[in-house]
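A single protein chain has been omitted; all remaining protein chains appear in their positions.
Let's look at subunit A:
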Amino acid sequence: YIDFRGESRYNRDFAASVSLLPSPFSDKSVLSAVSHPVSSRRTKMDWQGQKLAEQLMQILLVAFAVVAFATGYTIGSFQTMILIYAGGVVLTTLVTVPNWPFFNRHPLKWLDPIEAEKHPKLQPQQPSSSSKKKSSKK
């Protein structure tokens, strides 16, 4: 789920904003002040977190179903089985559906702003023209 359009748009906007800002500081400190990428606004869970959420959801639901069935069958109460399972569904919802912080422990590292600004010709249809090739310009 990487949005190339967003990334290049960010880079262009960023480069434009840097040139307009008057600053007594060095280039590096100005860049770092506006360095947090807006791309994080869409994915509040990182890849590892999404996988964890899916696994937790499956394991929790199956575990509660097994416990619910075993208890209901042993006691001889259908209602008990349904209640235990319903409780399990609610708990699983609370654990896996909201985007808790522990689902975002491995956030993606976007391109460093200094790198991006050095290669303004970075286009989505030319993925091969990457920063690696142009690093000789440094």
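Miscellaneous remarks
We take it that contacts are C-beta pairs under 8 Å (C-beta built on N, C-alpha and C of every residue); 3 or more make two chains touch, one makes a residue touch a chain; residues count from 1.
The rule is simple: contacts and distances are computed from a predicted model.
UniProt records the chain missing from this view under the protein name "Signal peptidase complex subunit 3", selected from "LYR motif containing 5a", "Signal peptidase complex subunit 3", "Cytochrome c oxidase subunit 3" or "SEC24-like protein B, COPII coat complex component". For subunit A, the list of residues touching the undisplayed chain reads 1, 43, 45, 50-51, 53-54, 57-58, 61-62, 65, 68-69, 72-73, 75-78, 81, 85, 89, 92-93, 96-99.
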